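In this view, the complex is presented without one of its protein chains, the others remaining in place.
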Amino acid sequence: MFLAKVTGSVVSTQKVQQMVGQKLLVVEPLRVDEKNKKSLKGTGRTFICVDTVGAGEGETVLIVQGSSARFTEDTKTLPIDAAIIGIIDSVDSHGNTVFKGTN
Amino acid sequence: MFLAKVTGSVVSTQKVQQMVGQKLLVVEPLRVDEKNKKSLKGTGRTFICVDTVGAGEGETVLIVQGSSARFTEDTKTLPIDAAIIGIIDSVDSHGNTVFKGTN
Amino acid sequence: MFLAKVTGSVVSTQKVQQMVGQKLLVVEPLRVDEKNKKSLKGTGRTFICVDTVGAGEGETVLIVQGSSARFTEDTKTLPIDAAIIGIIDSVDSHGNTVFKGTN
Amino acid sequence: MFLAKVTGSVVSTQKVQQMVGQKLLVVEPLRVDEKNKKSLKGTGRTFICVDTVGAGEGETVLIVQGSSARFTEDTKTLPIDAAIIGIIDSVDSHGNTVFKGTN
Partner (left out) sequence: MFLAKVTGSVVSTQKVQQMVGQKLLVVEPLRVDEKNKKSLKGTGRTFICVDTVGAGEGETVLIVQGSSARFTEDTKTLPIDAAIIGIIDSVDSHGNTVFKGTN
């Protein structure tokens, strides 16, 4: 899995039947900053994910990719390869708190 | 999933039986422009996809990869690893409308 | 899926039983040239594929990756992650014919 | 599979039901140093994994990705694409011991 920040959303009216009613979010994968090891930084890549946990823009989330994105109760029949499966409270790495949510 | 622009199409006469009659489109993956965060830009990569939604050249689409590309009604028996599952109306990211279709 | 050029072949005598008799081809993935958008160019990467359509060296082909490589009649029991599923006649992109076979 | 170092952990309260109680570790993939071929070095990438073997921070581990991450007794129903399946004692490469644990 990987960490990502929700940066926005996608509107698609014309889509396969199974995807009707699914919220599609834009996310940017994150990594631990290689230089200071003290924060997460964006990778510049863009993925589109189905949301299963009520994530909102600006939140840091956990993404599962591939066939496993179909292994939640809400996604098992969907033609998707990426799903948000958790909202992140905090991330510790290299002895530092590299991310802490505002909740 | 990822966003992509349909840039063209492929003709293949000699192919596996299951693929006969399938429209094969050329797509270029897109990402949110890292600099201005105000538009989508091409990544320069080239994928070939089966189309399930009647997408046409120039349109911005949603692509699913991997085994999940076989999870639509039209593609379940096909030996494919990428399918277009939606036509994009608009994309919002970083507080900007980074894409808006002309329909 | 992706486009690739068949550049050669592999000989392997000692291999898993299921692969006995399978032709193994060397391919180089192709992409639309980002500069002129008028031709395909090699990516420099090297993949090994099973051939299901009688492709020969020098031909441009369509490759499927991952579990879907096992979804053709000839490959369903093979431990493979890439198969040639079509020989390409022509590719159009950005309004140009970026590839045309000699047949 | 790939080698990685456990660098930290993730806390996520709001997540899909199946993931409740699963320890989520932050790992950095490693490779054999191309220059000296005498040590492992970090790649700077960040993955989140489920742990099945009781790995701790600072340990070097073996990671499996994709659908196979669901092929252990503990992970078979989880929506995950990466799991730690072993703790590494030592790695030999190019005639050198490139890693040796402290146990």
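By written order: A, B, C and D. Residues from 1 in each chain.
In this text, contacts are C-beta pairs under 8 Å (C-beta built on N, C-alpha and C of every residue); 3 or more make two chains touch, one makes a residue touch a chain.
Bear in mind that the values here come from a model prediction, so they are computed numbers and not experimental data.
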Selected from D:L30, D:I48 or D:L78 as touching the chain missing from the view: D:L30
Positions on subunit C where the hidden chain makes contact: 7-19, 24, 26, 28, 44-49, 66-67, 69-70, 77-82
Residues of subunit D (touch criterion as defined above) contacting the omitted chain: 1-3, 30-32, 34, 40, 52-54, 62, 64-73, 75, 83, 85-94, 98
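Everything below uses one rule, namely that only the chains that are shown with their structure count from here on.
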Same-site or different-site touching of subunit B by its copy subunit C, using the half cut: different
Separation of mean Cα positions, subunit D and subunit B [Å, integer]: 33
Subunit A and subunit D: spacing of chain centres that average the CA atoms, whole Å: 20
In subunit C, residues with contacts to at least two other chains: 67
Graph class of chain-chain contacts, one of line, ring, star, complete, other: line
